[in-house]
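Here it is, the structure in full.
Left out: one protein chain. Kept in place: all the others.
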Amino acid sequence: MKYNVLIGGAAGLGIDTISILVEKILKRKGFFIYSNKDYMSRVRGGHNFIQVRFGTEPIYSHWPELDVIIALDKETVEFHAERLCAAGVIICDESLKIEYSRTVKAPLAQMAAEVKNPRALGSAAAGALLKIFGQNLELVKEVFIEKFERETAESNYHAFQLGYEYAPKYFEISAANKDSHILINGNAAIAMGALAGGVSFYASYPMTPATSIMTQLSMRQDDTGIVVEQVEDEISAINMALGASYAGVRAMTGTSGGGFALMVEALSLQGAMELPLVVVNSQRPGPSTGIATRTEQSDLDFVLTAGHGEFPRMVLAVRNPEDAFYQTARALNIADQYQVLVIILTDQYLADAAQTIEPFDYSRISIDRYFAEAKDIQGERYKRYMPTESGVSPRIIPGKIAGAVVLSDSHEHNEYGHISESAEIRTAMMNKRMKKLELLAQEIQEPEYFGVEKPDMLLLGWGSMQGPMREAVELLMQEGKPVGALVFGDLYPLPTKLLKKYAGTAKKLINIEQNFTGQLAKLIRQETGIFMNDSILNYNGRQLDSYTICSRLKKEVL
Amino acid sequence: MKYNVLIGGAAGLGIDTISILVEKILKRKGFFIYSNKDYMSRVRGGHNFIQVRFGTEPIYSHWPELDVIIALDKETVEFHAERLCAAGVIICDESLKIEYSRTVKAPLAQMAAEVKNPRALGSAAAGALLKIFGQNLELVKEVFIEKFERETAESNYHAFQLGYEYAPKYFEISAANKDSHILINGNAAIAMGALAGGVSFYASYPMTPATSIMTQLSMRQDDTGIVVEQVEDEISAINMALGASYAGVRAMTGTSGGGFALMVEALSLQGAMELPLVVVNSQRPGPSTGIATRTEQSDLDFVLTAGHGEFPRMVLAVRNPEDAFYQTARALNIADQYQVLVIILTDQYLADAAQTIEPFDYSRISIDRYFAEAKDIQGERYKRYMPTESGVSPRIIPGKIAGAVVLSDSHEHNEYGHISESAEIRTAMMNKRMKKLELLAQEIQEPEYFGVEKPDMLLLGWGSMQGPMREAVELLMQEGKPVGALVFGDLYPLPTKLLKKYAGTAKKLINIEQNFTGQLAKLIRQETGIFMNDSILNYNGRQLDSYTICSRLKKEVL
Amino acid sequence: MLDPRIYDVKDEISWCPGCGNYNILPSLKQALAELELQPHQVVIVSGIGQAAKTPHYMNANGFNGLHGRAVPPAQGMKIANKNLKVIIHSGDGDSYGEGGNHLLHGIRRNVDITHIVHNNQIYGLTKGQASPTTALGQKTTMQFDGNTSDPISPLALAVSIGCGFVARAFSGDKEHLVEIMKEAINYKGYALIDVLQPCIAFNKVNTFKWYKDRVYKIDDTSYDNSDRVAAFQKALEWGDNGIPLGVLYRQEKSTYFDRVSYLEEGPALVDRIWQPKDAERFMEDFR
Partner (left out) sequence: MLDPRIYDVKDEISWCPGCGNYNILPSLKQALAELELQPHQVVIVSGIGQAAKTPHYMNANGFNGLHGRAVPPAQGMKIANKNLKVIIHSGDGDSYGEGGNHLLHGIRRNVDITHIVHNNQIYGLTKGQASPTTALGQKTTMQFDGNTSDPISPLALAVSIGCGFVARAFSGDKEHLVEIMKEAINYKGYALIDVLQPCIAFNKVNTFKWYKDRVYKIDDTSYDNSDRVAAFQKALEWGDNGIPLGVLYRQEKSTYFDRVSYLEEGPALVDRIWQPKDAERFMEDFR
């Protein structure tokens, strides 16, 4: 059983606070949660909303039909009332002129006034909501105490109680289990993965929807002894990270497409210097500034070949908060092991979508640095780019071994790192570097598969489409459709085993992507010659949900 | 009949002057010329050389076998003597200790001393060369008068005469025709095309091998009234060009891969604003600084998708100086007509390779600006992004029409250019912009084809590979091989008519590229599903010649 | 004088109620109207940020480009059409952070444009991180333990590069702001105005009151604003000892147009008359 609540209003009215309260309380009561955000690029005004889905089974994505709307303003009702299901309820302040019959017009402002805290209006609304879903008050007060300062906790909890008392009960749902989950969004999970993976240096410039990765790290820098540096521009961010990587620490940077574009020259520097580096691109709709606070998957083909000249790289997309955690830690290891660039793709949808998941298993994470030691360095002069069978040269930390100096160079260079224009050395160095692509191909993880054993219709997607596609497959299977979905995490080198297996027998291949040109389909064509038969593409800045996927499949494809 | 001369020495010794003299004189005498440069990234010292091929038939490329070496230092002989053909001759100063039998050890330094101009040594060597090829002195003096200041012209010509008198005659060649050609390299031809095409503003930052485009324009800015601005960085170059384009002038910028990387964010701005823009990327070996003064074709896949988000673009590669001229002028028109980005790819080989070609036909060039006028603007408020059937909106020059203001925006916007986050407007604007890809597809020119009517073996290449591949096909056809070559100029949208025609019947498809990963092959796979059977790839910074292509084909493929 | 309302547009403004930007916008309209400039003669150029939304809130030509990159297109369009009045409106992060290099070299190039910085000493649009003018040690939504970089003095910086018009205004003093804007727009060359602008949402230190309590107007009778060293000294004044408002430095110098003489003397570049055949003569160089 699942319910879906929308909390809407202008920026600055406090929908965030309501959703945090509601999510935390429902989580503590043992429900599964999935919440996602839809907000405008402004600080006050406009129209923002958060959708909180909760229920007794795991939830992987958002959903269009609403059971309850908490409307902090009239627009919220105007924009979303049509999505209310038949039994749906609206909660709002009594002052709003709303016609809809099943509306709980509570004196929310008055309740806030009663507790002498005008900002506690949202807590009153949260109280009404909890009552509507027939929840008791167990575990609630604790959440207020955690979230607010002492005095405001009192007044907010009081307002909550008033709202709770006022509202009728509409729905019946109770959680079967005790809460054992964490509730975390994609960006926080990346930050947690980076911390677990031993990142020591994160240089970045604020850019939505990547900023919160930096914030999550920054708030813990004291505690961990890492350095999080906000720099003057993205060019500095990546070059500074490369400098730190050269000096031997795990370094990382993150940004969105426009900032990533500014990093492109230095991606290629990574290629020449063979310094481990992890770069996160949290995508939003382009081109250019586009829509700053919305979602898209349109940077895949860009990041696959970003950078002048040729050098190996790995590109992966994270699919949900759990994946984001483990993959970030994995990326740091791969970058170190092969001295390569690893690009992590995420997007605004995932960045801001919070999900209840199993607690991270830290024993699954290791920090593998692959440094050479004094005894491993052959000969008298250290060869930073020593030819080896694998293409990976022994790397040391500058300053740690007396007598050994480390020379890294952006030009073509010989094994010592010295500039060289020799045709032979050039060819050898290109071969050495590009050979790592073979090693990376061995590291590659196959896409996740959901569906029947032999699907007639194979859906293909990547990254944040995982949740919606997983749910869509479930819905279609319930209708008896012979369907399956491959959702790629690792994208380059492209894993092709499962792809070839399922594509070999499926009658229809359909890529589902949040972009215009079908970038995954293009990559698959390029790497395998496999063509899609059809595609579901969406590029309006909002994530497709499983419902829409199913109905578009039926309308456009089936 | 063709001969091949190499002029070699350290940077700063004056090999440029010798080659200019030799090329000009031979040209004036009615020979066809093809010369190319191989130089190091330094101002003095090292080893540089220029190869000058000349003959009685058109020449399309360089050639490995040498007939004459002018050696200004010993290294020149050490490095290149093995390439001398049996009848080959070396010219050098008597002081050089050289063992080779057919060496004209002339007292070049002494001749220079005799004319009281130590820098005239090269002219003496040029004189010796002319004599060796049995040329008379007709039309020679004029070249000295043109090239040097009054007094130095005298002394240099005198030195030339001394060298001429000293040397014996070795070869017999005479030109059939009067000189009617121009002798121009790829970068100068791009600049000439830009001037003919009415470029008014060129903003750029020096970067080899693109700098000489700016130099060629800069030296004529007074004369033409255009503005050539050297800016602080490449980010400024492209943004300034976009500002100028917004204001209504034809604007262009040029750089090499590293500078292009810095422009990537603004490419995407072009996409959002729909401002006409032409960007030249003159390629050199990467990754990163790579080898600054050498050649490569490794930025194709990079420029195809450079920029975050999705927007239409056209990518073309110029194939020789003649092509460079016409294509640059064409690019400026296409950019204006569709308000798109046109990326022109060239490379160091072509940038510095001079060829005798038919004079440019200026009557073939037109400057078509496609501006709307006051009467074309419907309604009261100007809609910069008015929806139209074609996707191209009427564009006006800001400031020219009282009452009409032009708003260009990097965000997603409505038809007026105002920020919008609406899902509907977003979708409509994406559709509008991307629709231009269909228009561009109609503009696309098919690749050039050389070879037999139904080739068994089809070679595929692009850009500067045209000359070497054309000659390679001729050589293979002389051997009776059923071979053909498609050389792409327009690359994106990819023209596929001839490709499908020839690929349909050929038994072997082989891409020949100056890169590691076979980027054209990848593009063809992606766009058509056609896979190559084999490839000849070279990435040592030196351009493949036809001889090497043929021998590698025989060794690796046939 | 024109009616400033010709610059109005109906589109909704998305700044927070109470934001300092609300005073700058009408000041600009007022200044332009007083200068008798029509909307189509003016271009408002910006980067990205709250301040950088200004082109959307004006009926004038507008170019809302990339974060940090307002200066290059502004120069490009002025060079292309010298008849346009080109005015940059952008934030402190945009102008001094991401765009620092263009400011530096824009001043050197001395194209005749006006650069108005809405300096709220914070990154507003991205929700409160430190900007290049945020005080050392100030806590923000990103710098939890306080900002670790020294703030710059934008005016001292501009004076050091030789900017010929360097001024400061306060969004809370509209009349003065309008006067400074007019003077800057009329100045021939690169003119920089740093406008103190409270961000009520994210800068809880440099509030309206904080500025109001500290700003004072330079005394034109005793202060010689053509003295570069004195201007530098004045530009360093900040904080509790007072924050000077006014034109701190003014120097007439040759502009880009003086230096590229055919631009100064001839028609605007956009009006250049040119046919392909006009370029044919350059082929002679390759004969």
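By letter and in written order, the chains are A, B and C; residue numbering begins at 1 in each of them.
Criterion: contacts are C-beta pairs under 8 Å (C-beta built on N, C-alpha and C of every residue); 3 or more make two chains touch, one makes a residue touch a chain.
Worth saying up front: this structure is predicted, and the values here are computed from it rather than measured.
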Chain not shown, its touching partners among those shown: A, B, C
Sole contact to the chain not displayed, among C:64, C:81, C:101 or C:206: C:101
Selected from A:360, A:385 or A:450 as touching the chain missing from the view: A:360
Contacting the left-out chain in the complete assembly, out of A:153, A:173 or A:405: A:405
Residue, one of A:137, A:397, A:452 or A:530, that touches the chain absent here: A:397
Selected from A:104, A:175, A:329 or A:506 as touching the chain missing from the view: A:329
Subunit C, residues in touch with the chain not shown (by the definition above): 97-101, 104-105, 107-110, 132, 136, 146, 148-153, 156-157, 159-162, 228-229, 232-233, 236, 253, 256, 259-260
Absent chain, residues of subunit A that touch it: 179, 182-184, 188, 192, 195-198, 200-201, 203, 220, 222, 224-227, 229, 231-233, 235-237, 239-249, 251, 265-266, 269, 273, 329, 359-360, 362-363, 365-367, 397-411, 417-419
Positions on subunit B contacted by the hidden chain, ascending: 12, 40-46, 205-208, 211, 214-215, 218-219, 221-222, 230, 232-233, 258, 288-289
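The rule is short, and it goes like this: only the chains that are shown with their structure count from here on.
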Computed distance of Cα centres, subunit C from subunit A, in Å: 37
For subunit A paired with subunit B, centre-to-centre distance based on mean C-alpha positions, whole Å: 43
Residue numbers of subunit A (touch at least two other chains): 40-41, 258, 288-289
Sites on subunit C at which at least two other chains make contact: 48, 66
